[in-house]
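Removed: one protein chain of the complex. Kept in place: all other protein chains.
Chains: A and B, in written order; residue numbering restarts at 1 for each.
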Amino acid sequence: MTYIPISPNERDAMLKTVGVKSLDDLFDAVPKKHRFPKLDLPPALTEMEAASLLSEMANTNENVREHMISFLGAGAYNHYVPSVVDHMLRRGEFYTAYTPYQPEISQGTLQAIFEYQSLMTNLTGMEVSNASHYDGATATAEAVNLAFAQFRGRRKKIVMSPTVHPQYREVIRTYSQGMGLEEAGDDATADLEVGPGALMSLIDENTMLVVVQYPDFFGRIHDYTKLIEDAHAKGSLVCVVANPTALLMLKTPAEMGADIVVGEAQPFGIPLWYGGPYLGFFTTKKSYVHKMAGRLIGETVDNRGQRSYVLTLTAREQHIKRERATSNICTNQGLLALASAVYMSSLGKTGLQQVANLCYQKAHYAAAELSKIDGFGLCFSEPFFHEFVLCCPKPASEVNAYLLDHGIFGGYDLGTDYPSLENHLLVAVTEMNSKQEIDTLVEVLKEME
Amino acid sequence: MATIVEPTIFELSSPGRLGVTMPASDVPATALPPKNLLRSELPLPELAEVDVVRHYTRLSKFNYSVDDGFYPLGSCTMKYNPKINEDTCRLPGFLYTHPLQPIETVQGNLVLMYELQEWLKEISGFAGITLQPAAGAHGEFTGVLMMAAYHKSRNDTKRTKMLIPDAAHGTNPASAGMLGMSVVTIPSDERGNVDLKALEAACDDTVVGMMLTNPNTLGMFDEHIEKVVELVHKCGGLMYGDGANLNALLGIVRPGDVGFDVMHINLHKTFSVPHGGGGPGSGPVGVSKRLVDFLPSPLVGIVEEGDDEMEPLYGFITPKQSIGRMKAFHGHFGGGLVRAYTYISMHGPNGLKDISQYAVLNANYLQARLRGTYKIPYDRICMHEFVAEGAFEGSDVRALDIAKRLMDYNFHPPTNYFPLIVHEALMIEPTETENKDTLDRFADALIKIAEEARSQPELLHDAPHTTKFGRMDEVKAARELVLCCWLPENYESMR
Partner (left out) sequence: MKIPSSLKYTKSDEWFDPASGAVGITDFAQSQLSDIVFVELLVEEGEQVTVGKAIASVESVKASAEIYAPAAGKVSAVNKGLSDKPETLNSDPFGEGWMIKIAGGTTGDVMDSAAYEKDCAGRAH
């Protein structure tokens, strides 16, 4: 298969205009001994053959819609995506355009992202939002960059709750390798029963950022108001990593005083897709906008008096500020921001509240029924949203292996990241899990030897 | 008041209007959390599905895209995005697999990732590949982290300088800056190559390495590439290749063979993953043998060998001295890797070589057609792109005006004002998926515009004229900073 629309005659005419005899003659600048390597790759397929090959590969997987009952969450959630979302995404005008550098002919992308920014600030209660991050983990790492830039390196400590997603903490450690940071709180062997209060003693005058998750990795809902007050008293910023579905129901991090609210927007209209691409949302206060990474859309007018939108404050970014920029990012996760915007507007306030309520109700039903089984119980007493920790009578890995034989993904094995939680399963329930599925899980676990 | 061409989704909202609704709960009700944990209001729009569809359809028509026409943005490789990719990446087996599923249940995904790693190694000549980086800049950061980790592992701690040519993309210095390295700018010579004398002078035992785009942003393949690599290696530095311009090199030369140690590959440029209005991208990174142990974790590998009866089992492995994790989960699987895999499988070795040969032919053809009308400051056989000067003797018309005027001829403008080393730069990358007629029409338009620049400069200063929107007031946007909107009922209180 080829996508090159040039006939042999046209090619020859073009070569003549250029003044060379053959296509190969265009590459004289390439070192001769390395020129035109033979590539050992499978021969080209036609479209029909490729479609069939990929179909076969996809069918090898067990997926959570057609084959398996799934209670896996831990940062990626199985939600219903209204049909309209993908129909909008499939418009070539959106998905085959580039970053809107030329606003006169990019108002579609620009207004859509401006609306996404507005939807996210209304959701989190913050003042500004970008649409630039690869996922929740990298958005959180960019919050560290923001704080570092804000204090211009004068404060060098971050305090991270051990109940921030383990992979997010790992990404922060990778990202901050060159910054010479002191890290506190990031300890998977800490006492995980205690709430956010345990972090307070770690915050000092050298602390630039405190990072907590809401609900936390174990699904618990904490009110961080007091922690944030204390952190502010020490002059530190606070970043809350939030689940957007939970924010549809819960008090906003802005109301608690958060400076930065980030998270994973995958639950809002983006398929599981085996982990990506997703969308990291990033919202903050207007006073930090100059230190925020990524593309930002602002409202303006054109020379015909029409309201319109442009990329703004671009001098913050790498293409102008180069090595002095807060971040090297040049992505805006535009298409997925569009997905989230269409998701939020097609469900609307009412539909979104229904989604949140279904998640909450079903998760609580599942938690109640599971904890009735002999040997099982809920590990924590705090309120939760749609994810909770189930204590099991044996290692979670064995429970999961047993459930897998019955066509069920039981949840995330917390022993993977927390040595003391070997017998603990993180169970997520969404609107996609029917009562029947939950009852099946309960019945199967009752039968476990 | 400004005229509103299309209201925002907030302005279209009407309280009580329903869109997509959810089923009723099928479980016994549980009380909500205590009130002090609940939000008091949810200020989000209320619309019917038809309102949403018409709104975003109208917005889509305000965009210019590859599906609309020629989009010759230099260094962005705006090639045609095959439609089959859109179908394969949405196969239910890919769409509905959770990243934390047991590996036994996602062998299809893992085989695809493993084979794509192998293919990209073969195409680029590298010893190892990570598929994790989410975009080109993310791949760059990954690469620079590995370079730093390599030197650190050898206790070679005085290396703090990154050499970067003056023609480089801004992400290069920004990536080095994220690790606190100092950037030393290396000038280009009059043929658009790295200035060897300046490079030699900068090479010492404090050099981390060099970040080189080859072909560079002038579209020039460095004529002394082997010498450049030798100088950097000789002082103990590593060679970073910015793979933004890989579309010129498929089946032409493998960067690994020339001596590059690390390079990111933009799947959204070279391998037809659509740009999506700026993202998501996908930026796998290839490394030479000495950096393999530093690759981010995890990689896809064979965790149990197969035999005559059993397929091997694919899973995740962590390299010995890994720099760690670059993002959650495994990379841009659905949107990036599946599309790129589909694309490569449909090309094979010869098809890939065709891509680069025709991308280079198209660029040289356009360059030949424009020579004489536009000044080409680095005028030799170019690779997949070239840079012209968008200014004329005795005229106050600038590259920006030419770019805007091109919109009136129904073309997307080229990249302008980059690279910084060319005065009033117009950086043109046609890609291989354009036919001769399109290239001719584009050349004709640019030649016509050059005439207009002399005869009616005001036509260019005020351009575009035929588009739905005119030039924007960027100062107003930056000064007033209106960055979001609210529901009409909240407008007064919020603003």
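Heads up, the rule we're going with is that a contact is a pair of C-beta atoms (placed from the backbone, for glycine too) under 8 Å apart; a residue touches a chain by one contact, two chains touch by 3 or more.
Predicted, not measured: the structure shown is a model, and the values here were computed from it.
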Touching residue (missing chain; options A:L313, A:C391 or A:M432): A:L313
Sole residue of B:E11, B:D408 or B:E474 that reaches the chain not shown, by the stated touch rule: B:E474
Chain A residues touching the omitted chain (full complex): 152, 290, 313-316, 320-321, 324
Chain B residues that touch the omitted chain in the full complex: 474-475, 478-479
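The rule we apply is simple: only the chains that are shown with their structure count from here on.
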CA centroid of chain A to CA centroid of chain B, Å: 19
